[in-house]
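A single protein chain has been omitted from the complex, and every remaining protein chain is retained in its original position.
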Amino acid sequence: MTTNATAPTSPPGRGIPRPKATTARRTSVFLSTHPRTRLALLLSAPLFWLALVYVVALAALLVTAFWSVDSFTGQITTEWTLDNIITVLTGSLYQTVTLRTIGVALLVTIIDVALALPIAFYMAKVASPRARRLLVIAVLMPLWASYLVKAYAWRSVLSQDGILEWVLAPFGLHTPGYGLTATIITLSYLWLPYVILPIYAGLERVPDSLLEASADLGGKSWPTIRHVVLPLAAPAIIAGTIFSFSLSLGDYITVNIVGGASQMLGNLVYTNVGAANNLPLAAAIALIPIAIIFGYLALVRRTGALDNL
Amino acid sequence: MTDQQPAIRLTGLTKEFGAVTAVDHVDLEIAAGEFFSMLGPSGSGKTTVLRLIAGFEQPTSGTIELFGDDVTKRAPFDRDVNTVFQDYALFPHMSVLDNVAYGLRVRGIGRKERIERARRALASVRLEQMADRRPAQLSGGQRQRVALARATVVQPKVLLLDEPLGALDLKLREQMQVELKQIQRELGITFIFVTHDQEEALTLSDRVAVFNNGRIEQLGTPAELYERPVSRFVADFVGTSNLFDDQTSQVLLGRGGTHSVRPEKMTVDSSADASGDGVHTAPGTVVETIYLGSGIRVVVDLDAGPRVSVLEQNARNRARDEDRGDRVVVSWHDDDVVALGGADAAPAPAA
Amino acid sequence: MTDQQPAIRLTGLTKEFGAVTAVDHVDLEIAAGEFFSMLGPSGSGKTTVLRLIAGFEQPTSGTIELFGDDVTKRAPFDRDVNTVFQDYALFPHMSVLDNVAYGLRVRGIGRKERIERARRALASVRLEQMADRRPAQLSGGQRQRVALARATVVQPKVLLLDEPLGALDLKLREQMQVELKQIQRELGITFIFVTHDQEEALTLSDRVAVFNNGRIEQLGTPAELYERPVSRFVADFVGTSNLFDDQTSQVLLGRGGTHSVRPEKMTVDSSADASGDGVHTAPGTVVETIYLGSGIRVVVDLDAGPRVSVLEQNARNRARDEDRGDRVVVSWHDDDVVALGGADAAPAPAA
Amino acid sequence: MRLSRLSRTTLGVVAVLILVLVYVPLFVVLVNSFSTSTSLSWPPPGFTLEWWQRAFRSAGAMEAVGTSVVVALVSTAIALLLGTLISFALQRFDFFGRHAINLLVILPIALPGIITGIALNNFFRTIMGIPLSIWTVVIAHATFCIVTVFNNVIARLRRTGTKLEEASADLGAGVFTTFRLVTFPQLRSALLAGGLLAFALSFDEIIVTTFTAGSGVTTLPIFILNNMFRPSQAPIVSVIAVVLVIVSIVPIYLAQRLSGDDEQKAP
Partner (left out) sequence: GTTSGTPTATEEALTELGDGEGQVSILAWPGYVEDGTNDPAVDWVTPFEEETGCQVTSKTYGTSDEAVNLMKTGEYDVVAASGDATLRLIAGGEVQPVNTDLIPNYEGIYDFLKEKEWNSVDGQSYGVPHGYGANLLMYNTDVFTEAPTSWDVVFDKASENAGKVTAYDSPIYIADAAVYLMAHQPELGIENPYALDEEQFQAAVDLLKEQRQSIGEYWSDYLKEIQAFESGDSVVGTTWQVIQNVLADSGAPTDVVLPEEGATGWSDTWMVASDAANVNCAYEWLDYIASPEANAQATAYFGEAPSSDAACEFREDCEAYHAGDEDYASQIWYWTTPIAECVDGRTDVECVDYAQWTEAWSEIKG
C-alpha cells in the first residue's frame, strides 16, 4: 500500500494524513465523478426485479386474455382470439357486476374518507402530542388482527341475532343482514386504517401558520377547513382513496363472507381462474379493474397524490 | 369616534408556557395610526405578544382591548386585527389574487366585488401583473407584498407584522422598509411591527418597545432609546455602545456608576489638542481600523482599561491616518455620556 | 513553498444549468492567506462558484487550480478545501464532538488523537462545554461555530464559507464577524466568503469580487469598490449612492456622463455659505429625515431634479434642525464625485 | 388550530366514536376466543379457556405464524433493499423515464391483489416453470412491499436533501463511508417505518398468497382460511388474532418512539 499516492505538488497536509487509496476509495472516486454509472447501479437491481417479475407477469396475463382454453382438459390454446374480450365487453353479467363493483368501491371510498377525515384531523391538529401517539397506535393495531378474522367478526356482528341487531332492536331498527350493504360496511372497516394514515400524514404537513392565517383573515372553522385544509390535504386524501378503491375493486373474500348472494368482479376472476380454470377469460375480466385503476391513476397523477401513498 | 381611544391597550398581559413565562405583566398602549415596533433579542416574547393580540394564544392573565373593546376572549376571526406572518403563510394552492381575496371571500363578499377590491389591493403593492401566479412563483419580496395586500384588503384597524422582512436580502429589505412605511402612511392603519433588527426599528417607528425576558425594558421614540437608554441592556442592544463600568467611570469620567458613550460621539486624534470645557480625553493604542464604506470604525485600547470603538464618518475632509499600533487620544464630550439606570441586567445572553 | 502560488486559480470557469448560465467565464486568482469575499445579489452565481471549487458541481468548461494542482475533475472528498455551509449541515445524529471529529475519523485517525484534536478545535471556538450536546440543542451562533470547527479541524488549505452568517440575528452576526476574522488571522487559512451583505463584505475582506449575472463586475479592496465603483451596478449595490445620469450631471456638475456621490460625502446647510473651490451646491427641499441612531439620513428633493440622500453623523456637535419641507442647500466636493464607467448595467432587478 | 371548545369537543367525540366502531368487531373477536360456541355465534353461550389452551398447543398455528414471519421478514428485507435503491435513483437523479418507474413501483399495490396474484401464478408456473414454494410467495410479497419502503424513504430523502452528504464528502469521506456514517443514520427511522408497514402488509396478505404459495406453505392467513373449513377451529383463530393484536403494540410503539425521536432532532 502506498501512502504517497498524492500529487507531488501538493503541500504536506500539516499532520493530517490523506485518506488511504484503498479499492473502496478508488471505487468511491470513480462513482462520485460518474453520476450516470451511479444511477445505473442504483436502478439495475430494482428495475430488473420489477420488470422481470411484475411487468412480464402482467404482460403475459394480458396476452393470455387473447387466448382460449380447451373446456374439458383445461389446457390453454395459444391461438389469438377476441372472444374473451368480446364476452366481457358485451356480456350483461359482466356489465352488471362491473357497475356493482365500481359502486361498492366508490361507496367504500367515500365512507372511508368521511370517517378518516375527522379522526385524522383530530390526530394531526387538535390532539396533544401524547394523545396523538396513542391514537396512531390505536389506528394501527387493528391492522394486525387478520383480515379474515375481522371479516368473520363482521359476519357475526351483522347477523340476524348479532350484536348490531341487539343494539338496534330497541330503536326499532334492524341489521342490514348479509348483502351489498354488509359488504360495503365490512370493506370500509377493513380499509379504514389504510385511508386514515396517509390523510393523517398529509394533514400533519399542512403548516399551522396557514390555519392561523385563515382565522386571522376572518375564516371560521368551516371555511378554513373547506378553503384551506381540504385543498391542501387533497393529494393525501387521493392517496388514501387509491388504497380503499383498489383494494375494494379486487376483493372477493369479504363479499363471499358477508355479501350474501352478491358477487363482484373479484369473484368472477376467481371463479374463472380457480373454479372454471379459464385463465384467458379471467385475464379478460381482469382487464376491467386494470383499466379502471389506470384511468384513476392517470386522473390523479398531476395532483401529486402518488407521492403520498 | 373611537380614534380618541388607544388602538390597543394591554393590561397586565401574561403568558406562561409551562414553566416558561414568555410574556410577563406587560402594560402597553398603542395609539391609533401609530407605527409601533417591538424590538428585542430572540426569545424575549415579541411573537407571543403579537399572537396574544391576534388571538392565536389565550393569555394566562391580563386583558387585551381593541379601541376600548375587551377582545381577550374572542376568537382570532372575531378580531379586527390582521397579521403579516414572518413566513408570509400564503396559501400555496391559491393564486395570488385568491390569496388576497380570501379575507373578503370568507366574509361572504360577492365574487365580483371581492375580485375588484383584491385587484386594487394588489395594485397598491404594485403586483397587478402577478395576480394569476401561485405564491411559489414569486420572489421573497413579492411574497411579502402579497401578504401585506392580503392583510390590508379587509381594512383591519390594526396590522400586526412579525418580522416581515427577516427572510429578505439586505438590499431588498431596505427597499421594503421604505415601502412599508409608505403604505402605513397611506392607509393610516396602526402597525405593530416585530423585529430584532434595531436599525429597522429605529428607521421605521414612531415608538419602540424594547423587550427583554418577556418584559418591556424601555418604551420610547427611536431617539429616546438611542440617546437615553435606561439600562445597560438597552444601550447594548440598540446600536453599539462603549460601556464604562463603575470603576472605569471613576477613572475616565471622575464619577461612579455605569455609563455609556456612543462610538459616533467620540473622536480620535493623534494628540490631545482637542480638549475643552466638558471634554474628556483618554490616551490609548489603536487595535484595529475597520473600513465600513460610509465610515471607519477605529478600535482603541485605552490605557485606562477598556477597549472603545470610535466611529468616524468617511466624509469629504477626513484624513484617515490611524493605523494599528498608533498611539492616539480619544475624546468625547460630557454631554454625550449617558448614565445607565440601576436596573442593570447583564447583557442579553447571545450565541 | 507552494505558498507563492495562488491558493485558487479559476480559468474561464463556466457553469450552465440547462439554459441558465449560472457562472460565465470567471477568471480569478486568490492568494494564499487572503480573506476573499464574493458579493452579489441573489442568483448572481456566488454559490455556484463555491460549489464548483468544492467539487459538488462539475464545470461546463474552464479549470480550477488549487495551489497549482488542477483539481477540476477531482471528487469533493479528494480536494483540500472545506466548506462551512449556509445552514451549517451539521450531522443531527452525532454529538458536537463527533461532528467535529468526523473529518479525522474518515481519514482513519485513531480515536484518541481525533478526540483530542476535535476538543482543541472546539476550544478554539469556545465550545468545549458543548462537546456532548446534539446540534439541535445549540443556538444558531453556536452551531455556526461548530461548523467552523468541523471544517478547520482537518486543516484545509482553503475554507469556503457560503453566507455562514445569513441565518443569524443582526447582533449575533456582528459578534460572529469579529470572531471569524480573528480565526482566519490565527489559522492563516485562505477564506473564500460568500455574502450578499455589502457591509459584511467590506468589514471583513482583504479583497472583494462583486458578482452580477454570473460574471465578476468588479474586483478590488473594499475601499476601491466603495470609493471607485466602475459601474452603476457596483455603486448601487455596494453602499448607498446618489446617482446622477447624463442630463443631471450636466446641470449639477457641468459635465456629461453618469456620476455617483456617496450620501456621507454630502452636507446639508440652511444656506449656501459652505461653497468653496471645487464645491458643488444645489438647493432643494427636505422630504424626510430618518433617524438612524448613529446618524441621520436627510432626503432632499433637489430643485434641479433628482432626489438625494445625505447622511449626517449623529456626532457631538451636530445641530439637527432640518425638518420636512425645509428649504436647504446640499453641497459636495468635486473630488468625491465618481464617474461611472461605460459598462453601465441597469440596476439589478430586485423584488 | 384554535377551534372553539365546541368544535374541539365535537371532533374529539367523533374521533372517539369512530375508534369505538373500529374496536367493536375486535371486541367480538376477543369475546369469541372465550366463547363455548365453535361458530362465533352471538351472544356467546358460555365461557371457556379451552381455545386458548388449544391455540398454544396447536403446532399448525405456531408453524403458520413461523412461516408468515419468515415470509414477511425476507420480503421486507428485499423490499427495503430495492425500495431504498429506487428511491435514491428517483430522488437524486433526473432522467428520462423517471415517472414511468415511479408508476411501476406503485402499480403492484394499486392493482387489485387478485390480478397480481393470477399474473404471478401464471408467470411462475407457465412462463418460468418454477414450482410454487415459499420463495414464490416471498417474491410476490416483496414486489408489492417495495412501494411502502419507497414512499417512506423518498419522503425522507426529499426532506433531508443532499446537504449532509455534501458536507461529508467535503470533509473527506468517500461514497461508502458517507452512506454508512451519514446517509443511513438519516434514513433509519424511515426504513423502520417503511419496513414495519411492509411487514404488516406481507403478514396479513391472503389473496396474492393464495395464488403463489406452494404445497405445504401455510402462512397464517392461509392457515386461518383453511381452519375456517374445519370443524371447531374458528375460536382458535380468534385467539390467534387477539394475540397478534396485543403483540403488535410493541413494534408499533417502538417505531413511533424512534420516529418521534427523529422529529425532535430536527430543529
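Labels for the chains are A, B, C and D, by order of writing; each one numbers its residues from 1.
Keep in mind that, in the parts below, contacts are C-beta pairs under 8 Å (C-beta built on N, C-alpha and C of every residue); 3 or more make two chains touch, one makes a residue touch a chain.
Every value quoted in this text rests on a predicted model; they were computed, and no experiment measured them.
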{"item": "Missing chain: touched chains present in the view", "value": "A, D"}
{"item": "Full-complex contact with the absent chain, from A:T27, A:S44, A:T81 or A:Q160", "value": "A:Q160"}
{"item": "Option touching the unshown chain, where D:V24, D:M128 or D:M228 are the choices", "value": "D:M228"}
{"item": "Chain not shown, touching residues in chain A", "value": "69-75, 93, 96-97, 152, 155-156, 159-162, 177-178, 256-257, 259-263, 267-268, 271-278"}
{"item": "Chain D residues touching the omitted chain (full complex)", "value": "37-42, 45, 54, 57-61, 63, 125, 131-132, 214-216, 225-234"}
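We adopt the following convention: only the chains that are shown with their structure count from here on.
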{"item": "Centroid distance [mean C-alpha coordinates] between chain D and chain B, Å", "value": "54"}
{"item": "Where chain B and chain C are represented by their mean Cα positions, the distance between them in whole Å", "value": "24"}
{"item": "Where chain A touches two or more other chains, by residue", "value": "19, 28-29, 32, 212, 215, 224"}
{"item": "Two or more partner chains touched - positions in chain B", "value": "55-56, 75-76"}
{"item": "Chain C residues within the chain A interface of the complex", "value": "1-3, 58, 67-69, 73-78, 80, 104, 106-109, 154-155, 157"}
{"item": "Residues of chain C that touch chain B when the two form their complex", "value": "41-42, 139-142, 145, 169-172, 175-176, 196-199, 202-203, 222-223, 226, 237-240, 262-265, 267, 290-295, 311, 313-316, 332-333, 335-336, 348, 350-351"}
{"item": "Contact set on chain B toward chain A in their complex", "value": "54-56, 75-77, 81-83, 85, 87, 89-94, 102-103, 105-107, 150-151, 154"}
